[in-house]
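Of the protein chains in this complex, all but one are displayed in their positions.
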Amino acid sequence: MNTKVNLAGVQLKNPVMTCSGTFGSGMEYGEMVDLNRLGAVVTKGIANVPWPGNPTPRVTEVYGGMLNAIGLQGPGVDVFIERDIPFLKQYDTKIIVNVCGKTKEDYLDVVERLGETDVDMLEINISCPNVKAGALAFGQDPKVAEDITAAIKKVAKQPVIMKLSPNVTDISEMAKAVEAGGADVVSLINTITGMKIDINRRTFALANKTGGMSGPAVKPVAVRMVYQAAQAVKIPVIGMGGIMTADDAMEFILAGATAVAVGTANFVNPCTTAEIVDGIEAYMKKYGVEDINELIGAVR
Amino acid sequence: MNTKVNLAGVQLKNPVMTCSGTFGSGMEYGEMVDLNRLGAVVTKGIANVPWPGNPTPRVTEVYGGMLNAIGLQGPGVDVFIERDIPFLKQYDTKIIVNVCGKTKEDYLDVVERLGETDVDMLEINISCPNVKAGALAFGQDPKVAEDITAAIKKVAKQPVIMKLSPNVTDISEMAKAVEAGGADVVSLINTITGMKIDINRRTFALANKTGGMSGPAVKPVAVRMVYQAAQAVKIPVIGMGGIMTADDAMEFILAGATAVAVGTANFVNPCTTAEIVDGIEAYMKKYGVEDINELIGAVR
Amino acid sequence: MAQKKVRAAIVSQEKLAEGIFSMWLDAPEMAAASRPGQFIAVYTNDPSKLLPRPISICEADKEKGRLRIVYRIAGAGTLEFSGYQAGDTLDIMGPLGNGFPLKDKKAFLIGGGIGIPPMLELAKNLECEKTAVLGYRDAETFLADEIGKYAEVVIASEDGSVGTKGNVIDAIRAGSLKADVIYACGPTPMLKALKAYAAENGIECWISLEEKMACGIGACLGCVCHSKDVDEHSNVKNKRVCKDGPVFLADEVELLSSEEQRERIAGGCMCGTVKVKED
Partner (left out) sequence: MAQKKVRAAIVSQEKLAEGIFSMWLDAPEMAAASRPGQFIAVYTNDPSKLLPRPISICEADKEKGRLRIVYRIAGAGTLEFSGYQAGDTLDIMGPLGNGFPLKDKKAFLIGGGIGIPPMLELAKNLECEKTAVLGYRDAETFLADEIGKYAEVVIASEDGSVGTKGNVIDAIRAGSLKADVIYACGPTPMLKALKAYAAENGIECWISLEEKMACGIGACLGCVCHSKDVDEHSNVKNKRVCKDGPVFLADEVELLSSEEQRERIAGGCMCGTVKVKED
């Protein structure tokens, strides 16, 4: 049985990855999950300098999901290169580094620094609803998204995944824009902007007022967008948003995702990623599928 | 204790309404809920002629919600005026008629016909993800939304509520557009476009492939958009999306909604609307609030 | 107000066959109001699953105030139901739908697979001469003995392990059985075949349909089937399975796949004012 998938020349042993920001750099979950079992570990968004993130409360639970407004706290790319990459290098899994910034220059700075390292791919987060350049995120305007993609591609040494925001009118247009900019892969969805109000204290549940929604509640929107993006572009699509089980992962693969990423589910069950690897194999066995690649986008 | 709220000159005895399409014209639920207790009944979208709607399956369950692609099946405005309005007129509640169409002329046709009746308000559905004019719904382009609002306002005899789609990049812009077009009230959210794939049959769960997502899973997105819309415009806002309990209703009111509407919850508990009327009063009593209007938009 | 949502206690639960369970529920008002062929909406106790599962009434014990349902594990909701025991409680709403009209004619009661349960209550309530033709997968002929108390029972099984090998029509043909009215519930291919058989033979034929539901009471228009003529309520050629059905005269309805429906709508024969876009 073949579970290997190919993302712009990078071969993953299976299509299961982690969602940026939900798995740290793998150190904490590595105590509970064998990182060698994962197709790739995607690390928390990293900027050129240390970022303190947002005030607390930063997280809150909602029906079937959660809101977060971490605000991309991170130690900065220097500490990350020194500490987190060597840690992950110990494992037989691909390393994908999620990159964030406030200006185009910030992004380019990080991408150039990472070019000196042997991480496998870069995932460019132009869609964080908690940090913005102007009124909208970079990932909400197709022209801006195309431009930043092209600029990053010019300096990037590794294949570039552009991570799209679901907070847009037309996801196909966004996917096409980053493809036009030269993206090697597109990943989606980032979180959907949401809000929770504490009616007893009459205040926002999050200090940041709004936060990004994730978890199983967002899955139908994510599957729809992954389907639409996969229909719109030729480059591979990484699907995520609410994946809790292997069945959920299969839904994304059938909708057109070459790989899938598991986020909030890690908080619910720290072993979810490994269980999904097993579950995908079980699905293939049940239906006598020899190669996972036959299933990618099989529902049209 | 005052629970009366005012929507563009129409006084509701309380802020609790039904969501269009989830309550028919009240006949079925009227057997289980006393319609006299509701602030308003909002009827299923009605077009100028009978509409057959979409193929089945039209509905499917998702985590914390459902998808529907009814496709605006309706008997046409003639039968509606003859049968449904007289039925609702028996009750002491406001009648709000949800209007749909494929072209501007369709909408105007229905609005004019309803002008001859004594319904209280019109809610214009420019946001149904299951019926489209071109690639996007009317409710996804601010210019188009403003134009159709202005055209409708020219012929409408009743106050006009414009119902917004959440499938947009910037809800504030959409709310401002319909306000600029002359809308008396804005309501939101309609359903979020989603998809479900049956991984065993390897097919879409809905015949229409995509469907509109509703239910508690969408509430954080709805609260966020209601808050943003209320901040953006001066006209009253009607909030909906995932309201299951009085606490949920209060969240919308505190976020800026003058009235709230209950949809999918009716399918879960047919008496939800009446229970929410009671629950809002209980909340006011608990916190010694004399007038519900003090709470509208109280969290900023 | 016949329809009502109540919290009902489970009186007993029993496994009838592989994946098939029988549950008695304490629901006096519903039991009293119920007619054969009606169904109840059964809610799960899992807050992430909101919609009710429609399940036919298999028996109504009006004296003890109890309803019986027999169901197959088809997914997560029915799996959850199968885990409950006497004393546990479930929200249910009903009785819903129209039920079978009780005619005084020689009758076929035809059930296929998990369409068999409503035939038990129907058999109990029909006073006329009656033959139950029951189609099973294999030798696990759940409910056959119980139905046999009220009607002659003829069995078909797909694997031929009991009765006629084949489907219910094969069994009818094999036994040269005759009747003046058909009451049927089961998979769509079986209903289609029966509709054709009844038309051929000029027999009155009532079929119980299935469709995905949301409200269960006629308000959402989620569960429509397709009618030959324009329906009075909908003013288009759609009828609501939950409210106008689930039982229809076979002649009145068309059993169409999603594809066939799409063509019919696009072709304008349902009044065709809207083209379906595949968005």
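By written order: A, B and C. Residues from 1 in each chain.
Simple rule for what comes next: contacts are C-beta pairs under 8 Å (C-beta built on N, C-alpha and C of every residue); 3 or more make two chains touch, one makes a residue touch a chain.
The shown structure was predicted, so the numbers you read here are calculated from the model rather than taken from an experiment.
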Residue of A:Ala8, A:Ala207 or A:Val289 in touch with the missing chain, whole complex considered: A:Ala207
Given A:Tyr63, A:Tyr227, A:Phe252 or A:Tyr283, the one touching the chain that is not displayed: A:Tyr63
Touching residue (missing chain; options A:Asn14, A:Asn54 or A:Thr258): A:Asn54
For chain C, the residues touching the chain missing from this view: 46-48
Those residues of chain A which, in the complete complex, touch the missing chain: 21-24, 27-29, 31-32, 44, 47, 49-61, 63-66, 68, 70-76, 79, 102, 129-132, 193, 207-210, 215-216, 264, 266-271
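Convention: only the chains that are shown with their structure count from here on.
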Chain pair that, of all pairs, has the most C-beta pairs in contact: B-C
Chain whose Cα mean lies nearest the overall Cα mean: B
Inter-chain centre distance, chain B versus chain C - centres from mean C-alpha coordinates, in Å: 34
Set of chain C residues in contact with two or more other chains: 47-48
Set of chain A residues in contact with two or more other chains: 63-64, 216
